[in-house]
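With one protein chain withheld, the remaining protein chains of the complex are depicted in position.
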Amino acid sequence: MSIIPAPIVRFYHQTASPPFFYSLSNKLLPWLTAIFLMLLGYGLYAGLYLAPTDYQQGDSYRIIYVHVPAAWMSLFIYVVMAVAGAISLIWRMKIADVVLISSAPIGASFTFIALVTGSLWGKPMWGTWWVWDARLTSELILLFLYLGVISLYGAIEDKRTASRAVAILALVGVVNIPIIHYSVQWWNTLHQGPTVTKMDKPSIHLDMLIPLLVMATAFKFYYAIAMLQVAKVEILLREQNTQWVKKLLEKK
Amino acid sequence: MSAFFAVIRRDLILAFRRRAEIANPLFFFILVVTLFPLGVGANPKLLQAMAPGVIWVSALLAVMLSLDSLFRSDFDDGSLEQMLLSSHPLTVLVMAKIIAHWLVTGLPLLVVAPLLAIFLGLPEQALGTLLLTLVLATPVLSLIGSIGVSLTVGLRRGGMIISLLVLPLYVPVLIFASNAVEMAGNGLAVDAQINILVAIFFMSAVLAPLPAAAALKMSVN
Partner (left out) sequence: MNSFAEFLAMGGYGFYVWTSYAISFVVLLLNVIVPMAQRKQLLRELALKQKRAK
């Protein structure tokens, strides 16, 4: 513990306080938005315009600049939810609960985007709107895992109990995700249809890779922005009877 | 340790008192399998190709529907709270309840499975593998299912949400079990699939009671 400088430790403890977290979010959001828009702007420009046309897939491959970052985010956010769940269960941190439940709809949205853009990419390539390939099937199951978290939280009336329930569920889910992913991949190799999936390119040209990484980074900033927006609402709901919220209302 | 066996014994006696209910998952299992030929037509080749998957999906659904009985009556009459308050480790008691539950709902499915194999024209050489996968994987279904049930035991109508929570987690078991049966039907080796099922069995036996116990503590309070 002594290797981490004291101000950082203090800051970490401070973020556990809802009013501090709330005002910190407000301060961070403009910066996060600015960085996000810059990254997004460059990513779209590089991906849609600068990157060369693919030899095999023509210009349809450009869908990867939203499809792949969305798929990465769908997994990343679930892991964040699991970490938040662990923090919540071990240290009973309210803000961890807030981060978890705020992230769920965003993670589900990214999963949805990955599925829809995957279909839209697949249709011109394979001729059908849906193929049971490993990635799309895994994403579909991941969507159900997200919907499970959201449904369970909504179904339990006492929100403190609900938070603990989804924390447990997120941890159980995150352990299962690699197992599910591996088994779906295994299953896919057995039932390989006549079309081979071209989604996993073995080596990718640098000009095509850079926009992908920029979009992936942009999406991470987006996640922070969207999550904090939801978190602010969640905090107000949970803390509505506290003094600091009452003061906040008086200021407006 | 004696508490462990006492709980198993108690649950079995309670289940025996309502032994008519033991038949319900069995009937469901048979019924669902019967629906498939009615739905897709009686083409023997088609049914034979679908048999491993159909039998396994139906078994999975039958187990899932029976999960509610795992904690429901104990929750309703307060025995669950007693178990939580007792000095015995909750994970041990949960494990005992899961074992009793499987003996009553999962194990009987094995009795019926050969009949269903005949219905769907499953090759005889696959029958042994079918029974083996059922023995290995239905306990896993009870174990994983117990997590879903314990998270929702406090809800008034937790039934539908249990399927949403639990079915995604069932996917690996379904994939390996149905594939093993299919390969066995074709006379191919199934060592890899069986080994994976064994690994999944041990992993869930060790890991599943922990979140289930944690969720019960949280649900009951």
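Order as written gives the chain letters A and B; numbering starts at 1 within each chain.
By our rule, a contact is a pair of C-beta atoms (placed from the backbone, for glycine too) under 8 Å apart; a residue touches a chain by one contact, two chains touch by 3 or more.
Keep in mind that this is a model prediction, so the values were computed, not measured.
Remark: the absent chain touches shown chains A in the intact complex.
Here one chain is not drawn; of A:F21, A:W121 or A:Y146, the residue touching it is A:W121.
Among A:L39, A:A70 or A:V214, the one in contact with the hidden chain is A:A70.
Within the complete assembly, A:S60 is the residue of A:S17, A:S60, A:T161 or A:Q185 that touches the hidden chain.
When the omitted chain is restored, the residue from A:I113, A:A165 or A:M208 that touches it is A:I113.
Contact residues of subunit A toward the unshown chain are 48-49, 53, 58-60, 62-63, 66-67, 70, 105-106, 109, 112-113, 116-117, 120-121, 123-124, 222, 225-226, 229-230, 232-233, 236-237, 240, 245-246, 249-250, 252.
Keep in mind that, in the parts below, only the chains that are shown with their structure count from here on.
Chain centres here are Cα averages; for subunit A and subunit B they lie 32 Å apart. Residues 89, 141, 144-145, 147-148, 151-152, 155-156, 161, 164-165, 168-169, 171-173, 175-176, 179-180, 182-184, 186-187, 190 of subunit A are the ones touching subunit B in the complex. Listing the residues of subunit B that touch subunit A in their complex gives 147, 151-152, 154-155, 158, 161, 164-165, 167-169, 171-172, 175-176, 179, 200, 207, 211, 214-215, 218-219, 221.
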